[in-house]
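Have a look at this one before I ask anything.
For this view, one protein chain was removed and the others were kept in their places.
Here is chain A:
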Amino acid sequence: MKLRKQVLSILCVGLLAFAAGCTPNQAPTTGKSEPVQETKVNKDAETTKTSQEMVKMAFFVPTEDGSGVKQSTVEMEADKVTPKAALLAMLKADRAQKYPVFSKDIKITSVTVKDGIASVEVNDAFVKGNGGDLTVQLQMAAIVNTLTSFDNINGVLFVSNGKKVPTVGSFDTKDPVKRMTNLIKK
């Protein structure tokens, strides 16, 4: 009994000593030149929350006066916030307007993201670019600006029947289309 107590005591002391001797934040000094300015580190800024919590999903809708695209948000469960969901929300919002820019025959079927580029599968109705250059321009701005709102997307390619679409209407879409900031209306 006495021996057991002694062993236990030694174990506890040993564990405490071991734990006290180590911290995760030890950083050896390097002896290099002293920096002049320290930046404050902001901790734990959350962009999304865990599932079952509601978050705001942003997307851009063409304005009815043809002046550009405007940001809207919708509350969604965090686990449902995806690039395709954002595009579908954008389409829904646009088609609820009196003068929708996306005609009903335009379909967006999938979005795949790789190396910062989103490939959006669209149908021929979108590729043909009917409806005028302004219409096509705002359709592209709505799609591109919605998708590039995601941290991991900085360009958009259009794909139809599995192949990259080089032109949409009169517009050149061979290279990933970057965020169209000049068409964002406050």
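Structure notes:
As a convention for this text, contacts are C-beta pairs under 8 Å (C-beta built on N, C-alpha and C of every residue); 3 or more make two chains touch, one makes a residue touch a chain; residues count from 1.
Quick note on the criterion: contacts and distances are computed from a predicted model.
Look at the chain that isn't drawn here: its UniProt entry, checked against "N-acetylmuramoyl-L-alanine amidase", "Fumarate hydratase C-terminal domain-containing protein", "Stage III sporulation protein AB" or "Ferrous iron transport protein B", names it "N-acetylmuramoyl-L-alanine amidase". Among the residues A:T73, A:T109 or A:T181, only A:T181 touches the chain that is left out of the figure.
Mapped onto chain A, contacts with the missing chain fall at residues 5, 8-9, 11-12, 15-16, 18-20, 22-28, 30, 33, 35-48, 50-51, 64-68, 78-79, 81-82, 98-101, 116, 127, 129-135, 137, 145, 148, 151-152, 154, 166-173, 175, 177-179, 181-186.
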